[in-house]
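Report on the structure given below.
All protein chains of the complex are present and in place, except for one that has been dropped.
Our next item is subunit A:
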Amino acid sequence: MIQVNHLQKDFRIHQSRPGLGGAFRDLFSREYKTVKAVDDLSFTVEEGEMFALIGENGAGKSTTIKMLTGILTPSDGEIVINGYVPFKQREDYVRSIGVVFGQRSQLWWDLSPLESFRLLKSVYKVDEIEGEKWLERLIEELEITPFVSQPVRKLSLGQRMRCEVAASLIHKPRLLFLDEPTVGLDVLVKQKIREFLRNLNETENMTILLTTHDVSDIEALCKRVLVMDKGKLIFDGLLNDLKEKWGNGTEVSFQMKKRTSAAVLRQALGEMPCKIEQINDFTLSVKVARSQEMLPFVLSTVMSSFEVSDVKIEETSTEDIVRNIYSSDQEVASHA
């Protein structure tokens, strides 16, 4: 459905010279620096996939999304989505996609979301009866009925965001792009949006691409993850693989009912490759590298051999993973 080959985007950035003299010289001749925002990016996506694009600020995620949605013209390389070349056949292409920008509103500020939906329906020439049915479903599932007739400027961020999602889906696109859709939202709203997206993916087989900084977004929604750094794709594969490969492993801390030493615990676990740490007399933490295989074993062993009053499992956050990726010099990994 999405094919991206050797995509590239260069920006020419004006460098200002320091000081008053520099500013004066800038009037006549300017210095420019070329920055590669996206560098040789290639990947393919099948219909019905849900995947996340992650990376630090300035890694090139937004630029990539903007090229995929036909807003920016690539400097080099090619993109084919739904059989269209986005920047060339923009007006036809955008009919088949929906886009949500977390930091920008596509609703009309002074009007109610309902008015905006109406306008968008004629923008996309949506069929009257079918469109109305679909819109009703969106309104119901996103639970926006109570405030759908209030001016957008009077809505809270969470309310507005749900309306934004509805607005991007008015024309029932095959493909949905979400650029940081959950920034600044509270847990409940996040959850509502996630549930809605998952449902959409299952019932309509909609392909969904999102960029995010929020680890829980990815975990709740995506199997596949692409990681970008400095414009390059440094990982493309399953979320589990990403964790196994780059994560710090999982840390389990046990609160025992009786005093327990690290040595005793070690004995119980046997040759198991893990790190045991004594936190205090009653609390011990066990660090395992690959959670999938070892975690069940550690848990069942400890639970059956000791009296445990509390268990806490801490997984590596995506932030940690990303940090690990950046700080290591490993080769580009591709598991696609």
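Criterion: a residue touches a chain if its C-beta (ideal position, glycine included) is under 8 Å from a C-beta of that chain, and two chains touch if they have at least 3 such contacts; residues count from 1.
One rule holds for everything that comes next: contacts and distances are computed from a predicted model.
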Chain not present in the shown complex, as UniProt names it (candidates "3-oxoacyl-ACP synthase", "Nickel-transporting ATPase", "Daunorubicin ABC transporter permease" or "Sarcosine oxidase subunit beta"): "Daunorubicin ABC transporter permease"
Contact partner of the left-out chain, one of A:Q15, A:T44 or A:T73: A:T73
Of A:F101, A:F147, A:F196 or A:F254, the one touching the omitted chain in the full complex: A:F101
From A:D110, A:E271 or A:E307, residue that would touch the chain that is not displayed: A:D110
From A:S29, A:S122 or A:S304, residue that would touch the chain that is not displayed: A:S122
Residues from subunit A at the interface with the omitted partner, ascending: 11, 62, 66, 69-73, 87, 90-92, 94-95, 97, 99, 101, 103-106, 108, 110-111, 115, 118-119, 122-125, 151
